[in-house]
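Heads up, one of the protein chains got dropped from this complex, but the rest are sitting where they should.
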Amino acid sequence: MLHLLLFLLFGLACVAGAVNLLVQRHPINSALSLVVVMGSLAGEYLLLGAEFVAAIQVIVYAGAIMVLFVFVIMLLNAGEEERTSGSRVALLLGVPGMLIGAVLVAWLLVERSATPAVAVGALPGDPQTIGWLLFHNYLLPFEVTSILVLIAILGAVALASQPGMEASAKKEG
Amino acid sequence: MTPNLHLWLIPVLPLVGAAINGLCGKRFTRTLVCSVGLTASAAAFVLGLWVATQPMVSGFYRESLAAWIRAGDFRVDFGFYLDPLSLVMLLIVTGVGFLIHIYSVGYMWEEGGFYRFFSYLNLFLFFMLTLVLASNYLVMFIGWEGVGLASYLLIGFWFTRDQAASAGKKAFIANRVGDFAFLIALFLLIKHFGSLDFASLFSSIGALRPETQGAGLLTSIALLLMVGACGKSAQIPLYVWLPDAMEGPTPVSALIHAATMVTAGIYMIARSHVIFDRAPTAGTMVAILGTLTAFFAASIGITQTDIKKVLAYSTISQLGYMFLACGAAAYTAGIFHLMTHAFFKGLLFLAAGSVMHALGGEQDMRNMGGLRKKIPGTFWTMTAGTFAISGIPPLAGFFSKDEILWQAYASPRGSWVYWLLGLITAFMTSFYMFRLWFLTFFGEYRGDRPEAHAQPAPGSGGHAHDGHGHIHDSPKVMLIPMMILAVLSVVGGWVSYHHTFENFLAPVFRDAGPTLAAEAHPPSGEAPAEEGGGETLLMVISVAAAAAGFYLAWLLYQRRPELPKQIARRIEGLYQTVLHKYYVDELYATLFVKPLVDGSTKLLWHGIDQNVIDAGVDASADRARQLSDTMRHMQSGNVRSYAGWVAFGAAGVIAYMVWIGIK
Partner (left out) sequence: MVPLSYYLVLSGILFACGVTGFLIKRNIITIFMSIELMLNGVNLSFVAFAAEWQALSGQVFVFFVMVVAAAEAAVGLAIIIAIFRTRETLNVDYVNLLKL
């Protein structure tokens, strides 16, 4: 009972945040809504017993990525969105398409709703176990993703640096 | 057992000569070119003579080089065949051909494309010899088509001249019409007799009875063969190419359009005598056609002013005589006349060329005259030729023409109508030939060629005599062949003494099976060779006709030269019609040429090629462009529309998966 209640609580928070992201016109509001979503999701993960994942969710996603987003929004001084007409296709094809997809999936789920219940904390994912998996079974993907992150860092620095900055960096030695 | 005669060498040696001259001749000197050409044709002649001396056991000789077609039961070989008929043709072709090769060295010496000329001449020899020595209809057809090709190449030798190129095309196309009929005849032969080989074919046909009641298979085949021969031998209605063929150099006219190629049709009919003997309707058609052509062409020859055109119509007329002979089943007479005609007509053309050479290219007889003293060599040889063709005894033409007229009258398939028309034609022949003789060599010189300088008529075969402007006789290299032919024209007829020639050829035409003639007479398709009163009487009458022609020509062109114009004015309409060759060319142009050209332009070119095919291709290109024009709006550069497409596609994939999952 409590399980269901907590699930609904966090779930509602997620959905509310997501919808708010869509509705808000200023990107900073959208960013903050997204933080709410991330936090609620962390709660959901805990309900499922994924402690490590929940922790990472808060630290990395909400704590680093979203902060990065907020920094960029403030850096670029993004204002409210203008209303430009843009693309008819997106509205005429994309939204109906998405709706169709959603409806299909929902229908499918309702059809096969005889799914077993998931207990609270069904699968405890403590750091030790996950660490073991990570460094034994999934070592290669782990190393590859670390290289990926390195490349991302280099790319980000290269892309974002201003032409003048390099010269001045050189000047300063 | 007859030893291997290697007959195939005879056609192949000229082919080799043609190849050498054709491929490398451009870099040779003129001497080398004519050495190659003359050697090739001389070798063919010498081989022909040698072959003639070899004994033939069974009266004929066959050799087969290689298998060509093996299709079920139908077999055709590359084979060669020698019997008295093909031997006679072989000697005529190589002998006269060789003489004309020698003549051409002198005549064409200053022309461009010297090597090309000799290459084509040798090529012609190759094809003609293939035709004559073939052992089956298909190899004969190779030669048949090939001589048509060589004729086209040589008529249009000066191809930069429009008339020459058109004349070449006309010859080829008219021949083609005949070839079409020939081919259908071959198809019929294959279908019903399963073979084209002379030996086997003629023995199967020989067992059949003659078709006396109307038309049957053999009559159809014979009639189709006749149409084929009409095309090649310039009979009505396919003769129109021969006068135009005079655009070619004169040696070409002599060799191809007098002595050899045009006789191919006669040879083919003689070779197919087994068929014609059993299809009397077709034989009669051949005789009628030949007589009409002879009469018709002779009438046109009377009015022509171009020396070569007179000779051209004369050739058509004489070929008509040969057709008549073959139609009346007097094959030996036809071949005899073929031989003598090769001598004197070849000579006449060579002499005409010599006259033109002396006058710097002049061909119009109205501008000639009084050349007797100036070019004596040409004069005397041409005299021999003229007397021979007019049938004055004891020259060659008398014997052969007389034989034909006698056979036309007395042979079981002959009739007095043929004889009468043939007689009138002989009178006309004599008249126009002596008219030519008088106009060219007698009287006052009417040309505008002063002795000092010369303006050659463009492209007509003469060449400028820069430096020596006076009218002079031809060089020895041209005169000697003419003299040899003149001698042959005089003595050539004497081979009929005691029926020697006839007996020589008789075994070829002796038929083992049932023929009309054999049923009615002792085995010989020809009239009984009686030296009776009838033949002598007719002989006297024909000599009288020839003499009358001579007298009339002398009267009109030597004694009272103002008469021809008055006569022409009196019968203006008739004269104009005959002068314009009875407007046959115009008739063909309206009936056949114009509709074809118009139809081709309007229907095929504009209608189909432009409006359907081109339009279709263009339209499909247009559609592709329009389609891509529409599709390119997808790439708008707008990220959101891309996103829209992605979402749509993803929905599609999800739907598909759901559908799979449900199944």
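Letters A and B mark the chains in the order given here, with residues in each chain numbered from 1 onward.
The criterion applied here is as follows: a residue touches a chain if its C-beta (ideal position, glycine included) is under 8 Å from a C-beta of that chain, and two chains touch if they have at least 3 such contacts.
Keep in mind the model is a prediction, meaning the values are calculated, not measured.
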{"item": "Options B:498, B:565, B:632 or B:663, residue touching the unrepresented chain", "value": "B:632"}
{"item": "Missing-partner contacts on chain B, residue numbers", "value": "632, 635-640, 643-644, 647"}
{"item": "Hidden partner chain, residues of chain A it touches", "value": "3-4, 7, 11, 14-15, 18-19, 21-22, 27, 30-31, 34, 37-38, 41, 44-45, 47-50, 52-53, 56-57, 60-61, 64-65, 68-69, 72-73, 75-76, 78, 81-87, 90-91, 94-95, 98, 101-102, 105-106, 109, 112-113, 115-119, 122-123, 125, 129-130, 133-134, 137-138, 141-142, 145, 148-149, 151-153, 155-160, 162"}
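Operating definition for what follows: only the chains that are shown with their structure count from here on.
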{"item": "Chain A to chain B touching residues, read off their complex", "value": "86-98, 100-101, 104-105, 108"}
{"item": "Residue ranges of chain B in contact with chain A within the complex", "value": "636, 638, 640-641, 643-652, 654-655, 658, 661"}
